[in-house]
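Of the protein chains in this complex, one is absent; all others appear in place.
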Amino acid sequence: MNVPGSESLAYEVAAPAPVPTFPLDQWYVAALGWQLTDKPVGRTLLNKPVVLFRTPDGQVAALEDRCCHRALPLSNGTLDERGLRCGYHGLLFNGDGKCIEIPGQDKIPSKAKVPAYHVKERDQIVWIWFGSSEHPEPNCEPPAYEVHSSGKYIFDGDVYHYDAPYQLIHDNLMDLSHLGYVHLRTIGGNASIHMNAEMKVESDDRTVTVTRYMPGSVPPPTYVAAYPFKDRVDRWQEIEFHVSHLRIWTGAVDANTESLSNPDRGGFHMRGFHGVTPETETTSHYFWTIATNPQSDHEAIKAKVVEQTALTFEEDKVIIEAQYQNMCRFGTPPMIDIHVDVGANRARKIIEQLRHCAR
Amino acid sequence: MNVPGSESLAYEVAAPAPVPTFPLDQWYVAALGWQLTDKPVGRTLLNKPVVLFRTPDGQVAALEDRCCHRALPLSNGTLDERGLRCGYHGLLFNGDGKCIEIPGQDKIPSKAKVPAYHVKERDQIVWIWFGSSEHPEPNCEPPAYEVHSSGKYIFDGDVYHYDAPYQLIHDNLMDLSHLGYVHLRTIGGNASIHMNAEMKVESDDRTVTVTRYMPGSVPPPTYVAAYPFKDRVDRWQEIEFHVSHLRIWTGAVDANTESLSNPDRGGFHMRGFHGVTPETETTSHYFWTIATNPQSDHEAIKAKVVEQTALTFEEDKVIIEAQYQNMCRFGTPPMIDIHVDVGANRARKIIEQLRHCAR
Partner (left out) sequence: MNVPGSESLAYEVAAPAPVPTFPLDQWYVAALGWQLTDKPVGRTLLNKPVVLFRTPDGQVAALEDRCCHRALPLSNGTLDERGLRCGYHGLLFNGDGKCIEIPGQDKIPSKAKVPAYHVKERDQIVWIWFGSSEHPEPNCEPPAYEVHSSGKYIFDGDVYHYDAPYQLIHDNLMDLSHLGYVHLRTIGGNASIHMNAEMKVESDDRTVTVTRYMPGSVPPPTYVAAYPFKDRVDRWQEIEFHVSHLRIWTGAVDANTESLSNPDRGGFHMRGFHGVTPETETTSHYFWTIATNPQSDHEAIKAKVVEQTALTFEEDKVIIEAQYQNMCRFGTPPMIDIHVDVGANRARKIIEQLRHCAR
């Protein structure tokens, strides 16, 4: 408080958020590029309420989502030709968080500012860095994602909110064997082929890859809708886990026509980008894009693939949120592991180690 | 945790449920028989999340509602020709809770199982026994209810969820004098006749009966709709309280035509079964059936009686939930008792004594 008489501006408030328990020295997805247009976007990321917006020159900016005057979320404000203007009394902030106008007042006190965060847009993904006390400044560039910029694919995406901790989403994405039970209507296909597929898991201290080939499969509904397969197909699933996101490259060629391990393979491709950003310890943002390579009817098939992918992820959301609610009901009795859990468990080990260095 | 590396599968969870404070050595209603068909049913009973289903031979089964692999509620799964299959990775369980298939894996670890509960179906009511540490196994058969099986009545029923503790439902059912204020549209009738009716209360250490006769009453709307009464009627209400359920036999004959105390009396009958099963300390399941004996237009009159009974119980639900919310707002200031509370207070004494032996 810098003005006598305002001491009483203290309300009954929620307890302060606990110390973060996330890996902090990472670029996390804050938004998909096309989500930031003519309005500011408020979003809590790693327990921090953030307002995201574009400055007049089109650059992305991220500030603490709280006006320094009377605490209105700046995301309730508006964008004008000079920056982000608070929706209550009109204070104007630039992309660095500096107040550059207080309507009706000549002097702007030096305390009139809000904290700014490091954000960068790359390949249509907006990344944010919070950093630990050791690395408050980013120590690397945000990841490239050429699928969005190479011109070989067409794509779209969205963000879903999960009432579940982020690692349950990792678990789900690291083990695609659930396709045969959860996603029968879209990309699932035959459950026993999924469950019995040969699986290769490799990892280092930051990444895990899971590769599965399923030759001779019946193509599932989404594949048939999007591509003129002749009959049976050879399917591949390649999952790359990174601390803040996953890349999943799946697809199929007509059976016995190509080597699945050749990255230049033809056929039908679905390349998924999955940004899993904790909102809080118990809730998450799930940013996804799906890119594909239709041979004809580009827009129609892209729309179909996106629609079916959205449907698929909604099925996952139902399962994962039910799973988390049940974990809350039951506490922490033991769980048994089965063969498909290897990849997910390695990803958990990586998070476990990085989380220890959080401030 | 039985696999190294899965230690981090611990989430922030709700505090463990408090020690149960219900009478435990009782058969409680878990379901009405016709509610268990081709899908598993998840329901929390006495603080325990349970999945109810029929095994391939049509028997009822009840398991802990949590897959031992990744904790998804088994009630999110499906029934197939061999048992209950989890909706995430397809583990298959039989009615004893034993895992009998892990898709894609030959060996089934001995720990792959979930706890099973004692359930029995009798007269179209599905009963469950949790038991105290003294009686983990049932020490009696579940109650018979011949009204459902004698062929003398036609009936239907439903289950309602209450945001109120189970004993407030007991209170309501033990004192039907509220009919004159709460249920004017259906079974109520004249308030002062209800309030002034002669009432007889008898009890032992497990049951309470309340009997009221109301000769010379104007028949209420539901009665008139269902039966060709000539004018005034002699009404009876017989309430039997048991620890986990109540039986309420009400009805009427044309005034001055029969002795009301004769169990073979004619006239119009409504026989209610009321299974009051705690969900938690503060919420309840209310299972009810209503049986009647129309002289003609059987299905039409049964439908009317069921519809009006449902309406009546919805009126009770509004009152009881408002009452409980008010108790939460006000804490526990004194209450005064009036003449109609005798039966309900005896029922509370029975519960109070049995609750002490809960584990």
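Should a chain be cited, it is by its letter among A and B, assigned in written order, with residues numbered from 1 in that chain.
Throughout what follows, a contact is a pair of C-beta atoms (placed from the backbone, for glycine too) under 8 Å apart; a residue touches a chain by one contact, two chains touch by 3 or more.
Quantities reported herein were computed from a predicted structural model and do not represent experimental measurements.
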{"item": "Touching residues on chain B - with respect to the absent chain", "value": "165, 167, 171, 175, 177-178, 180-182, 191-192, 194-197, 281-282, 318-319, 322-341, 345-346, 348-349, 351-352"}
{"item": "Interface with the undisplayed chain - residues on chain A", "value": "1-3, 5-14, 16, 49, 65-66, 68-73, 76, 85-91, 102-105, 109, 111-112"}
